[in-house]
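Heads up, one of the protein chains got dropped from this complex, but the rest are sitting where they should.
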């Protein structure tokens, strides 16, 4: 298991090598990439902020949950912070598994939970010069005790 | 769209670069990898055979179907033939899409249809020295006219 | 020079064998002669009558010119007929 928040460009090939083992018949690599549009506006780049320590711990917890739920081998998740240009990888999730069904299900659940739970934020930089924090998802607090 | 049957090692990073465009926020790379076991037997490698021309055409048809069904950008599918060792990539499917949901659905459908429809075969080489063609799926002929 | 079917006219098709079927037939490809109007079923029968051919299933998956086809498909001279074992890519 390998979870990181990093300001350095993400080396996806390295993540794939990191997770693959000889028991695994499937490796799935998801990459979130900065795209040139959002909600109908032309975007020239994104700036990511994170609560780095908590985000790393949250990612580790999510990886543990997902590992216990699906028959997967190893998982690696890396999320980038700082200023990213169009086409740069903002997040990469590599999952290795003996069989592909578990790899697909685990990968999907990892990215969905990352987007709902992990304290990371993105600021859009628009072609017209403006900037704005993208609206996000309010993470759920635990039940009141 | 890029569909190939090849005897050369698959360069997955190149496939990712090939499909990604500035409109895409998600890139999904599936890799089938030769694993060291199957149905309880220790495997030391696989030998793939293909009806190369038909397999390429079938892959192109499947990519067109999937493209028309999901909002994806570009798709690349490469399947290896010949002798592969444990850990080598036998098939790589790269899908780029504006949004991740379409990328996951398209990728999954591509590999499922590839396994059911494309004329490719694998021969397992066992640790104890034996070899056998792996049992497969009988492709469906069109309805009798 | 008439349009009538000449009774003893023949066509030739190229048959292809892959994977387990290649091992059974002992050949990658065979040219097979058939009477005009022959179907895929007739090709299978002709191949199965050859040495080793009876190891093939009597109703294998088949492709004509790289498209899956059903066994009542009528063949034309020069068609490429592939015997397709159960597929196992991925």
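The letters A, B and C name the chains in turn, as written, and every chain counts its residues from 1.
Here is the rule we go by: a contact is a pair of C-beta atoms (placed from the backbone, for glycine too) under 8 Å apart; a residue touches a chain by one contact, two chains touch by 3 or more.
These numbers come from a predicted model, not from an experiment.
Judged over the whole assembly, touch between the missing chain and the shown ones holds for A. Considering the full assembly, A:50 is the residue among A:12, A:28 or A:50 that touches the omitted chain. From the options A:19, A:43, A:103 or A:120, the residue with contact to the unseen chain in the full assembly is A:120.
By the touch rule set out above, chain A reaches the unshown chain at residues 32, 48-51, 53-55, 57, 79, 90-91, 111, 114-123, 133-145.
The definition used in the following text is that only the chains that are shown with their structure count from here on.
Across the assembly, chain A contributes residues 100 that each touch 2 or more other chains.
Residues of chain C in contact with at least two other chains: 90.
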